[in-house]
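Incomplete set of chains, arranged as in the complex.
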Amino acid sequence: MEILVVNPNRVDGCTRLIHAAARAAAAPGTTVTTLAPGRGPFELTGQSEVLFSAVGVLEVIARTPADAVVMAGFGEPGKEAAQELTAAPVLDITECGPLLARALGASYTIVTSTTAAVPIVEDRLRALRLDAACAAVLASGQSVPDLVERRERALEAVTGVAALAATEVVVLGCGGMAGMAADVAAATGRVVVDGVGAAVKLAESLGALGLAPARAPRPPVTGWPFGD
Amino acid sequence: MEILVVNPNRVDGCTRLIHAAARAAAAPGTTVTTLAPGRGPFELTGQSEVLFSAVGVLEVIARTPADAVVMAGFGEPGKEAAQELTAAPVLDITECGPLLARALGASYTIVTSTTAAVPIVEDRLRALRLDAACAAVLASGQSVPDLVERRERALEAVTGVAALAATEVVVLGCGGMAGMAADVAAATGRVVVDGVGAAVKLAESLGALGLAPARAPRPPVTGWPFGD
């Protein structure tokens, strides 16, 4: 099975961390390709960049053949659009982290990057009807570059916030936290779910069960904002 | 006061209809400029085009000075992103139609374009916390080209669906329906709110009251997906 993982930002170190986490979660027969958009913002520091990045993410998904697609941005829109462009099931870590967390406990806490990300994540959870079981969305204060370049310090910050969670289960709410789950769990005694790993396993589960969206992808799309 | 109205699609006739409705609603001292994106999809037939068009819409908003901005797409995302890019208050007809409708009645029905638009509108209303007073979102079956090119037939279809509403107040849920409110009201006996007109009046109201977002716009954004 070939899984395409897409990192919405263009921070190379982040793409590598996501790839490693996806690879670590994947079963022996699974191939993982992790790509970032070929255009768009380097880092998603606001709602504008979130929308700008979506176009590049969709371009990657539309043009890369795969058996399943994992969108590795937490809180970003675009899953429904992506599903229009490919026959492969599209999984969003914003959904997959919380869904696997729910199998482990009645409610969970999300630890995300900066405070600016909190309302973005909350709004997205509400739109996805996943807000009922989410006890809280907490900011770690760590941006993607922080999570990539100052890994030790970022891990400490994420661990400190995860330790404040009122729930047993914690979801890592940023692609840049990929790979941190075991360390945060060990330090806090919590059950820690990484959305990237969760999405890879759910992709494999759908594949094994033969489940995929019923609708065929649309014919090649026109109207890309940067020309076809 | 200068109001910039942005039509998310690139159907010229639609831009003209929106401009006429905005112009008709505007007070004597108000200038209305209505623009469509310079790039992106012609028509928003799916969730992909909705996201593709957002980039062009944001480009127009970031580069056109105005005292207030009206986003004339119903159900499209981007208001929060647009507000990052301009000091002028940004008004979305998806909010303004329902808000003015609520001043007129405890609940209202939205009549939108095609059935594909219904879940997009419903999801957006949920994210905006505007779903509680919305009795139903009904599709008229009329696409934007239908609304522009076969105006008589489209008016009949919209009127027919508006007449089925269980509420006294009806909101026209598509920019392409701009200008139809009076005819639909006359034919159905309902109170019919056009989001474009509502947004123009709310923009003027904010201006008259000196109300605008407290946060300054960000420095010029980099990372446009098509280059800066």
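A and B are the chain letters, set down in written order, and residue numbers restart from 1 in every chain.
Operating definition for what follows: contacts are C-beta pairs under 8 Å (C-beta built on N, C-alpha and C of every residue); 3 or more make two chains touch, one makes a residue touch a chain.
None of these values were measured; they are calculated from a predicted model.
Engineer: With 2 chains shown in place, count up the copies in the whole assembly for me.
Structural biologist: 6
Please note the rule applied: only the chains that are shown with their structure count from here on.
Engineer: Which of the residues in chain A end up touching chain B in this complex?
Structural biologist: 37, 39-42, 46-56, 58, 77-78, 80-81, 84-85, 123-124, 126-127, 129, 218, 221-227
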